[in-house]
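Have a look at the structure below, then the notes.
Apart from one protein chain that is not included, each protein chain of the complex appears where it belongs.
Chain naming follows the written order as A and B, and within any one chain the residues start at number 1.
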Amino acid sequence: MRGLQEVNNMVGIVSYGTYIPRYRIRLGDIAAAWKKQGDEVVSSLKVTEKSVPAADEDAVTIALEAALRALAASKGKPSDIEALFVGSESHPYAVNPTSTIVGELLGIGNNYLAADLEFACKAATAGMQAIAGLIASGQTRLGLAIGADTAQSKPHDVLEYTSAAAGAAYIMGEKKLIAELLAYTSYSSDTPDFWRRDGVQYPSHAGRFTGEPAYFAHVMGSATRLFEKTKTQPSDYQYCVFHMPNGRFPRDVARRLGFTEAQLAPSLIVDHIGNPYSASTLLGLAAVLDVALPRQKIFMVSYGSGAGSDGFVWETTKELGKRKDTVQDQIKNKTYIDYVQYLKQTHKI
Amino acid sequence: MLSPVKLWRNQKNVGGMLGRTGKIISWTIVRVPPADFSDQAPYPVVLVEFDGGGRVTAQLVDWDTKHLSVGQKIITIVRRIIKPNTEGVIPYGIKVKPL
Partner (left out) sequence: MTVSIIGASTTKFGELWGTSPRTLAHEAMDGALKDSGIVAGRIQALFVGNMLSGMLGGQEHLGAFFAEELGFSHAAAIKIEGACASGGLAIHAAVNGILSGQYETVAVLGVEKMTDHKPEDVATALMGAGSSQERASGCTFPGLYAILARAHMLKFGTTQEDMAAVAVKNHYHASLNPNAQFHRPITIEAVLKSHKVADPLTLLDCSPISDGAAALVLSVKHQASSVKIVASAVATDTLGLAQRASLTELQATKEAAMRAYKQAGIEAKDVDVAEVHDCFTIAEILALEDLGITKKGDAAGGIRRGEFTLGSAKRVVLNPSGGLKGCGHPIGATGVKQVVELVVQLRGMAGARQVAGARFGLAHNVGGSGATAVVHILKE
(Lines give C-alpha, C1' and ligand atoms only; values in the text may rest on other atoms or scores of the structure.)
Protein backbone atom coordinates (compact mmCIF):
# COMPACT_ATOMS: atom_id res chain seq x y z
CA MET A 1 0.00 0.00 0.00
CA ARG A 2 1.25 3.53 -0.74
CA GLY A 3 2.56 5.47 2.27
CA LEU A 4 3.59 2.45 4.32
CA GLN A 5 7.17 1.30 4.79
CA GLU A 6 8.44 -2.03 6.01
CA VAL A 7 11.25 -1.76 8.49
CA ASN A 8 13.73 -4.49 7.55
CA ASN A 9 16.56 -3.90 9.98
CA MET A 10 16.04 -2.52 13.45
CA VAL A 11 16.48 1.23 13.48
CA GLY A 12 15.91 3.56 16.39
CA ILE A 13 17.03 6.31 18.72
CA VAL A 14 20.55 6.16 20.16
CA SER A 15 20.24 9.37 22.17
CA TYR A 16 18.40 12.68 22.24
CA GLY A 17 18.90 16.22 23.46
CA THR A 18 16.65 19.23 23.82
CA TYR A 19 17.05 22.95 24.35
CA ILE A 20 14.47 25.48 25.48
CA PRO A 21 15.52 29.16 25.78
CA ARG A 22 15.02 30.47 29.32
CA TYR A 23 12.83 33.46 28.52
CA ARG A 24 9.04 33.27 28.92
CA ILE A 25 6.20 35.65 28.26
CA ARG A 26 2.83 35.11 29.86
CA LEU A 27 -0.09 34.99 27.43
CA GLY A 28 -1.87 37.36 29.79
CA ASP A 29 0.80 40.01 29.15
CA ILE A 30 0.48 39.64 25.38
CA ALA A 31 -3.30 39.92 25.68
CA ALA A 32 -3.00 43.00 27.89
CA ALA A 33 -0.83 44.71 25.26
CA TRP A 34 -3.71 44.32 22.80
CA LYS A 35 -6.37 45.13 25.38
CA LYS A 36 -7.77 41.60 25.30
CA GLN A 37 -8.99 39.39 28.16
CA GLY A 38 -6.02 37.32 29.31
CA ASP A 39 -7.96 34.49 30.99
CA GLU A 40 -10.16 34.07 27.94
CA VAL A 41 -7.13 33.60 25.69
CA VAL A 42 -5.45 31.23 28.13
CA SER A 43 -8.51 29.04 28.53
CA SER A 44 -9.32 28.90 24.83
CA LEU A 45 -5.78 27.93 23.86
CA LYS A 46 -4.96 25.99 27.05
CA VAL A 47 -1.50 27.62 27.09
CA THR A 48 -0.26 29.86 29.94
CA GLU A 49 3.10 31.09 28.70
CA LYS A 50 5.49 30.56 25.81
CA SER A 51 9.26 30.42 25.34
CA VAL A 52 11.04 33.35 23.70
CA PRO A 53 14.52 33.21 22.19
CA ALA A 54 17.25 35.64 23.25
CA ALA A 55 17.98 38.30 20.64
CA ASP A 56 21.15 36.47 19.60
CA GLU A 57 19.59 33.02 19.29
CA ASP A 58 18.29 31.52 16.06
CA ALA A 59 17.52 28.10 14.58
CA VAL A 60 21.24 27.45 14.10
CA THR A 61 22.27 28.17 17.69
CA ILE A 62 19.25 26.31 19.11
CA ALA A 63 19.80 23.29 16.85
CA LEU A 64 23.42 23.26 17.98
CA GLU A 65 22.55 23.31 21.70
CA ALA A 66 20.12 20.40 21.30
CA ALA A 67 22.60 18.46 19.17
CA LEU A 68 25.45 18.97 21.66
CA ARG A 69 23.24 17.47 24.39
CA ALA A 70 22.28 14.54 22.18
CA LEU A 71 25.97 13.91 21.43
CA ALA A 72 26.94 14.15 25.09
CA ALA A 73 24.19 11.67 25.98
CA SER A 74 25.37 9.24 23.31
CA LYS A 75 28.99 9.42 24.43
CA GLY A 76 29.85 9.09 20.75
CA LYS A 77 32.17 11.10 18.52
CA PRO A 78 30.76 13.80 16.26
CA SER A 79 32.68 12.32 13.34
CA ASP A 80 30.54 9.16 13.59
CA ILE A 81 27.52 11.12 12.34
CA GLU A 82 27.00 10.33 8.67
CA ALA A 83 23.77 12.21 7.99
CA LEU A 84 22.48 15.48 9.44
CA PHE A 85 19.07 16.90 8.62
CA VAL A 86 17.73 20.08 10.19
CA GLY A 87 14.04 20.81 9.90
CA SER A 88 12.84 24.36 10.61
CA GLU A 89 10.47 27.09 9.51
CA SER A 90 12.99 29.71 10.56
CA HIS A 91 16.20 28.68 8.86
CA PRO A 92 18.32 31.86 9.06
CA TYR A 93 19.05 31.69 5.34
CA ALA A 94 16.68 30.97 2.46
CA VAL A 95 19.75 29.64 0.65
CA ASN A 96 22.69 28.37 2.75
CA PRO A 97 22.12 25.28 4.84
CA THR A 98 21.59 25.40 8.59
CA SER A 99 22.74 21.78 8.68
CA THR A 100 26.32 22.47 7.56
CA ILE A 101 26.77 25.40 9.95
CA VAL A 102 25.63 23.12 12.77
CA GLY A 103 27.69 20.21 11.43
CA GLU A 104 30.84 22.34 11.29
CA LEU A 105 30.35 23.66 14.83
CA LEU A 106 29.72 20.11 16.08
CA GLY A 107 32.98 18.97 14.51
CA ILE A 108 31.41 16.25 12.35
CA GLY A 109 34.09 16.61 9.68
CA ASN A 110 33.25 16.43 6.00
CA ASN A 111 32.05 12.88 5.36
CA TYR A 112 28.34 13.27 5.92
CA LEU A 113 25.09 13.98 4.07
CA ALA A 114 23.63 17.32 5.10
CA ALA A 115 20.30 18.78 4.10
CA ASP A 116 17.82 21.36 5.36
CA LEU A 117 14.17 20.42 5.39
CA GLU A 118 11.05 22.56 5.42
CA PHE A 119 7.55 21.23 5.96
CA ALA A 120 6.07 23.61 8.50
CA CYS A 121 6.05 21.87 11.90
CA LYS A 122 6.86 18.40 10.59
CA ALA A 123 10.13 19.06 8.80
CA ALA A 124 12.21 17.29 11.45
CA THR A 125 10.02 14.19 11.69
CA ALA A 126 10.24 13.86 7.91
CA GLY A 127 14.00 14.01 8.43
CA MET A 128 13.76 11.16 10.95
CA GLN A 129 11.94 8.95 8.44
CA ALA A 130 14.51 9.73 5.76
CA ILE A 131 17.34 8.88 8.16
CA ALA A 132 15.55 5.68 9.18
CA GLY A 133 15.57 4.65 5.55
CA LEU A 134 19.26 5.46 5.12
CA ILE A 135 20.13 3.39 8.17
CA ALA A 136 17.89 0.47 7.28
CA SER A 137 19.44 0.32 3.81
CA GLY A 138 22.90 0.09 5.32
CA GLN A 139 24.05 3.34 3.72
CA THR A 140 24.38 5.20 7.00
CA ARG A 141 25.20 3.95 10.48
CA LEU A 142 24.42 7.04 12.51
CA GLY A 143 22.20 9.98 11.58
CA LEU A 144 21.18 13.16 13.40
CA ALA A 145 17.73 14.69 12.93
CA ILE A 146 17.11 18.09 14.48
CA GLY A 147 13.98 20.20 14.72
CA ALA A 148 14.66 23.80 15.75
CA ASP A 149 12.67 26.98 15.41
CA THR A 150 12.47 30.59 16.54
CA ALA A 151 8.90 30.76 15.31
CA GLN A 152 7.69 34.12 13.99
CA SER A 153 4.19 35.50 14.17
CA LYS A 154 2.59 38.80 13.29
CA PRO A 155 1.88 41.04 16.31
CA HIS A 156 -1.81 40.99 17.25
CA ASP A 157 -2.40 37.81 15.26
CA VAL A 158 -3.71 34.82 17.20
CA LEU A 159 -0.48 32.92 16.49
CA GLU A 160 1.37 35.47 18.61
CA TYR A 161 0.09 33.66 21.70
CA THR A 162 1.66 30.33 20.84
CA SER A 163 4.60 30.75 18.42
CA ALA A 164 7.65 29.77 20.51
CA ALA A 165 11.28 28.68 20.28
CA ALA A 166 13.05 25.42 21.09
CA GLY A 167 15.09 22.59 19.60
CA ALA A 168 15.18 18.80 19.78
CA ALA A 169 17.87 16.54 18.36
CA TYR A 170 17.77 12.78 17.86
CA ILE A 171 20.74 10.60 17.04
CA MET A 172 19.46 7.53 15.21
CA GLY A 173 21.29 4.29 14.55
CA GLU A 174 21.02 0.53 14.60
CA LYS A 175 22.95 -0.39 17.74
CA LYS A 176 22.60 0.45 21.44
CA LEU A 177 19.17 1.91 20.90
CA ILE A 178 17.21 3.44 23.75
CA ALA A 179 14.05 3.22 21.65
CA GLU A 180 13.35 1.04 18.58
CA LEU A 181 11.37 2.29 15.63
CA LEU A 182 8.79 -0.47 15.13
CA ALA A 183 6.81 1.15 12.32
CA TYR A 184 6.20 4.43 10.57
CA THR A 185 3.72 5.99 8.17
CA SER A 186 3.14 9.29 6.49
CA TYR A 187 0.00 11.01 5.24
CA SER A 188 0.30 13.95 2.85
CA SER A 189 -1.96 16.23 0.83
CA ASP A 190 -2.01 19.70 -0.62
CA THR A 191 -3.90 21.67 2.03
CA PRO A 192 -3.21 25.43 2.30
CA ASP A 193 -4.02 25.95 6.00
CA PHE A 194 -0.88 27.90 6.99
CA TRP A 195 1.89 29.30 4.79
CA ARG A 196 4.60 31.92 4.45
CA ARG A 197 5.59 33.34 1.09
CA ASP A 198 9.30 33.68 0.23
CA GLY A 199 10.67 37.05 1.42
CA VAL A 200 7.67 37.71 3.68
CA GLN A 201 8.42 38.03 7.39
CA TYR A 202 5.28 36.59 9.00
CA PRO A 203 3.19 33.51 8.19
CA SER A 204 -0.46 33.65 7.24
CA HIS A 205 -3.18 31.14 8.05
CA ALA A 206 -6.70 30.28 7.10
CA GLY A 207 -8.28 30.58 10.55
CA ARG A 208 -10.59 27.75 11.53
CA PHE A 209 -9.66 25.87 8.35
CA THR A 210 -6.48 24.87 10.22
CA GLY A 211 -8.64 22.59 12.40
CA GLU A 212 -10.71 19.75 10.94
CA PRO A 213 -9.59 19.68 7.31
CA ALA A 214 -5.96 20.28 8.23
CA TYR A 215 -4.66 19.17 11.65
CA PHE A 216 -7.31 16.59 12.46
CA ALA A 217 -7.63 15.08 8.99
CA HIS A 218 -3.92 14.46 8.65
CA VAL A 219 -3.09 13.41 12.19
CA MET A 220 -6.01 11.00 12.22
CA GLY A 221 -5.23 9.87 8.69
CA SER A 222 -1.66 8.97 9.60
CA ALA A 223 -2.69 7.50 12.96
CA THR A 224 -5.36 5.27 11.42
CA ARG A 225 -2.94 3.86 8.90
CA LEU A 226 -0.39 3.27 11.65
CA PHE A 227 -2.92 1.30 13.75
CA GLU A 228 -3.85 -0.75 10.67
CA LYS A 229 -0.30 -1.45 9.66
CA THR A 230 0.80 -2.52 13.14
CA LYS A 231 -2.53 -4.16 13.99
CA THR A 232 -2.59 -2.29 17.30
CA GLN A 233 -4.99 -0.13 19.24
CA PRO A 234 -4.57 2.71 21.74
CA SER A 235 -4.59 0.43 24.78
CA ASP A 236 -1.41 -1.25 23.47
CA TYR A 237 0.53 1.94 24.19
CA GLN A 238 1.82 3.52 27.40
CA TYR A 239 2.20 6.96 25.86
CA CYS A 240 1.07 9.03 22.91
CA VAL A 241 2.55 12.21 21.48
CA PHE A 242 0.92 14.54 18.97
CA HIS A 243 1.94 17.83 17.42
CA MET A 244 0.89 20.66 19.74
CA PRO A 245 -0.11 23.90 17.98
CA ASN A 246 -2.07 24.77 21.14
CA GLY A 247 -3.26 22.95 24.26
CA ARG A 248 -6.61 21.88 22.79
CA PHE A 249 -5.79 20.13 19.52
CA PRO A 250 -3.55 17.36 20.90
CA ARG A 251 -6.02 16.67 23.74
CA ASP A 252 -8.93 16.51 21.25
CA VAL A 253 -7.18 14.24 18.76
CA ALA A 254 -5.90 11.93 21.51
CA ARG A 255 -9.43 11.54 22.83
CA ARG A 256 -10.91 10.98 19.39
CA LEU A 257 -8.34 8.31 18.60
CA GLY A 258 -9.14 6.55 21.86
CA PHE A 259 -6.19 7.48 24.05
CA THR A 260 -6.58 8.45 27.71
CA GLU A 261 -5.49 11.69 29.35
CA ALA A 262 -2.86 9.77 31.31
CA GLN A 263 -1.27 8.43 28.12
CA LEU A 264 -1.02 11.95 26.67
CA ALA A 265 -0.15 13.98 29.76
CA PRO A 266 3.68 13.68 29.96
CA SER A 267 4.05 14.95 26.38
CA LEU A 268 2.08 18.20 26.82
CA ILE A 269 4.95 20.69 26.80
CA VAL A 270 2.70 23.15 24.96
CA ASP A 271 0.90 24.17 28.16
CA HIS A 272 4.13 25.75 29.49
CA ILE A 273 6.21 26.75 26.49
CA GLY A 274 3.77 27.14 23.59
CA ASN A 275 4.44 25.80 20.08
CA PRO A 276 8.07 25.69 18.95
CA TYR A 277 6.97 24.50 15.50
CA SER A 278 9.50 21.94 14.14
CA ALA A 279 10.55 21.05 17.67
CA SER A 280 7.02 20.57 19.04
CA THR A 281 6.35 16.85 18.50
CA LEU A 282 9.98 15.94 19.11
CA LEU A 283 10.03 17.84 22.39
CA GLY A 284 6.87 16.00 23.38
CA LEU A 285 8.62 12.72 22.59
CA ALA A 286 11.64 13.79 24.65
CA ALA A 287 9.42 14.67 27.60
CA VAL A 288 7.99 11.14 27.41
CA LEU A 289 11.39 9.47 27.03
CA ASP A 290 12.57 11.46 30.08
CA VAL A 291 10.09 9.55 32.27
CA ALA A 292 9.54 6.28 30.35
CA LEU A 293 10.64 2.87 31.55
CA PRO A 294 12.06 0.07 29.37
CA ARG A 295 9.70 -1.94 27.12
CA GLN A 296 7.06 0.75 26.82
CA LYS A 297 5.39 1.64 23.51
CA ILE A 298 4.98 5.24 22.36
CA PHE A 299 2.57 6.33 19.59
CA MET A 300 3.70 9.57 17.95
CA VAL A 301 2.14 11.58 15.12
CA SER A 302 3.44 14.95 13.99
CA TYR A 303 1.69 17.52 11.84
CA GLY A 304 2.99 20.08 9.39
CA SER A 305 0.77 22.56 7.60
CA GLY A 306 0.56 22.33 3.87
CA ALA A 307 -0.07 19.48 4.94
CA GLY A 308 1.11 16.18 6.29
CA SER A 309 1.54 13.94 9.30
CA ASP A 310 4.36 11.53 10.08
CA GLY A 311 3.42 8.65 12.37
CA PHE A 312 5.87 6.56 14.43
CA VAL A 313 5.66 3.63 16.82
CA TRP A 314 8.56 3.53 19.27
CA GLU A 315 9.39 0.94 21.89
CA THR A 316 11.83 1.81 24.65
CA THR A 317 14.60 -0.62 25.53
CA LYS A 318 16.58 -1.36 28.65
CA GLU A 319 19.32 0.96 27.34
CA LEU A 320 17.29 3.95 28.59
CA GLY A 321 19.78 5.41 31.02
CA LYS A 322 20.04 8.46 33.29
CA ARG A 323 18.69 11.65 31.81
CA LYS A 324 20.38 15.07 32.05
CA ASP A 325 18.89 18.43 31.09
CA THR A 326 15.39 16.94 30.94
CA VAL A 327 12.54 18.79 29.30
CA GLN A 328 10.98 19.45 32.71
CA ASP A 329 14.28 20.84 34.04
CA GLN A 330 14.32 23.31 31.18
CA ILE A 331 10.64 24.18 31.44
CA LYS A 332 11.30 25.13 35.06
CA ASN A 333 14.48 27.09 34.25
CA LYS A 334 12.76 30.29 33.22
CA THR A 335 12.73 34.06 33.58
CA TYR A 336 9.81 36.27 32.60
CA ILE A 337 9.98 39.19 30.19
CA ASP A 338 7.40 41.83 29.35
CA TYR A 339 5.80 42.52 25.96
CA VAL A 340 8.25 45.30 25.00
CA GLN A 341 11.22 43.09 25.78
CA TYR A 342 9.49 40.30 23.79
CA LEU A 343 9.23 42.60 20.77
CA LYS A 344 12.96 43.45 21.08
CA GLN A 345 14.07 39.85 21.44
CA THR A 346 12.00 38.74 18.44
CA HIS A 347 13.38 41.64 16.38
CA LYS A 348 10.07 43.39 15.85
CA ILE A 349 11.42 46.68 17.26
CA MET B 1 29.40 43.80 5.07
CA LEU B 2 31.48 41.29 6.97
CA SER B 3 33.89 39.35 4.80
CA PRO B 4 32.50 35.82 4.33
CA VAL B 5 36.05 34.55 3.78
CA LYS B 6 37.28 36.02 7.06
CA LEU B 7 34.22 34.63 8.85
CA TRP B 8 34.83 31.21 7.33
CA ARG B 9 38.47 31.20 8.37
CA ASN B 10 37.71 32.27 11.92
CA GLN B 11 34.63 30.14 12.42
CA LYS B 12 36.76 27.02 12.13
CA ASN B 13 38.10 27.86 15.61
CA VAL B 14 34.69 28.31 17.20
CA GLY B 15 33.66 24.62 17.48
CA GLY B 16 36.80 23.80 19.46
CA MET B 17 36.03 26.44 22.10
CA LEU B 18 32.51 25.14 22.79
CA GLY B 19 31.48 23.73 26.13
CA ARG B 20 34.50 24.99 28.09
CA THR B 21 33.90 25.89 31.71
CA GLY B 22 35.58 28.60 33.74
CA LYS B 23 34.92 31.53 36.05
CA ILE B 24 34.53 35.28 35.77
CA ILE B 25 37.57 37.27 36.90
CA SER B 26 36.35 40.75 35.97
CA TRP B 27 33.33 42.27 34.25
CA THR B 28 31.57 45.39 33.01
CA ILE B 29 28.18 46.26 31.54
CA VAL B 30 28.41 48.08 28.21
CA ARG B 31 25.64 50.65 28.12
CA VAL B 32 26.83 52.81 25.24
CA PRO B 33 27.27 50.27 22.45
CA PRO B 34 29.06 50.52 19.13
CA ALA B 35 26.90 50.56 16.01
CA ASP B 36 26.75 46.79 15.40
CA PHE B 37 25.74 45.99 18.96
CA SER B 38 23.08 48.64 19.43
CA ASP B 39 20.22 46.11 19.52
CA GLN B 40 21.87 44.14 22.32
CA ALA B 41 22.75 46.90 24.80
CA PRO B 42 23.04 46.96 27.73
CA TYR B 43 25.09 43.77 27.89
CA PRO B 44 27.79 42.48 30.19
CA VAL B 45 31.27 41.72 28.90
CA VAL B 46 33.31 39.42 31.10
CA LEU B 47 36.92 38.35 31.36
CA VAL B 48 36.90 34.63 31.99
CA GLU B 49 39.55 32.21 33.20
CA PHE B 50 39.04 28.67 31.92
CA ASP B 51 39.37 25.60 34.11
CA GLY B 52 42.66 24.26 32.90
CA GLY B 53 44.07 27.63 31.93
CA GLY B 54 43.68 30.34 29.35
CA ARG B 55 41.46 33.41 29.37
CA VAL B 56 38.92 34.93 27.06
CA THR B 57 36.92 38.16 26.79
CA ALA B 58 33.31 37.44 25.85
CA GLN B 59 29.75 38.70 26.14
CA LEU B 60 27.72 37.20 28.98
CA VAL B 61 24.18 36.10 28.06
CA ASP B 62 21.14 34.64 29.88
CA TRP B 63 22.27 36.54 32.98
CA ASP B 64 20.77 37.95 36.14
CA THR B 65 22.44 40.67 38.21
CA LYS B 66 23.61 38.08 40.74
CA HIS B 67 25.79 36.45 38.07
CA LEU B 68 27.95 39.55 37.69
CA SER B 69 30.45 38.61 40.30
CA VAL B 70 34.05 37.48 40.31
CA GLY B 71 34.13 33.71 40.70
CA GLN B 72 30.80 33.06 38.92
CA LYS B 73 31.04 29.80 36.96
CA ILE B 74 30.36 30.01 33.25
CA ILE B 75 30.34 27.84 30.13
CA THR B 76 31.06 28.79 26.51
CA ILE B 77 28.22 28.58 23.96
CA VAL B 78 27.57 29.73 20.41
CA ARG B 79 25.33 32.68 19.60
CA ARG B 80 24.97 35.25 16.83
CA ILE B 81 27.71 37.79 17.46
CA ILE B 82 25.80 40.68 15.89
CA LYS B 83 22.58 41.10 13.98
CA PRO B 84 23.80 41.26 10.39
CA ASN B 85 22.28 43.59 7.83
CA THR B 86 19.84 41.96 5.42
CA GLU B 87 22.50 41.12 2.86
CA GLY B 88 25.39 39.91 4.97
CA VAL B 89 26.62 36.52 6.17
CA ILE B 90 25.64 35.85 9.79
CA PRO B 91 28.61 35.73 12.21
CA TYR B 92 28.33 33.01 14.87
CA GLY B 93 30.81 33.03 17.72
CA ILE B 94 31.58 32.33 21.34
CA LYS B 95 29.66 33.91 24.19
CA VAL B 96 29.42 32.68 27.76
CA LYS B 97 26.49 31.95 30.05
CA PRO B 98 26.29 31.37 33.80
CA LEU B 99 26.39 27.80 35.05
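Annotations
Assume a residue touches a chain if its C-beta (ideal position, glycine included) is under 8 Å from a C-beta of that chain, and two chains touch if they have at least 3 such contacts.
Just so it is clear, the model here is predicted, and its values are computed rather than measured.
Of the chains on view, those touched by the hidden chain across the whole complex are B.
Mapped onto chain B, the footprint of the missing chain covers residues 10, 25-38, 40, 43, 45, 47, 55-59, 70, 81-82, 91, 93-95.
Heads up, the rule we're going with is that only the chains that are shown with their structure count from here on.
Note for the complex: chain A touches chain B at residues 22, 54-58, 60-61, 64-65, 68, 92-93, 101, 104-107, 335, 344, 347. Contacts from chain B toward chain A in the complex involve residues 11-12, 14-16, 18-19, 39-40, 61-62, 64, 77-81, 83, 90, 92, 95.
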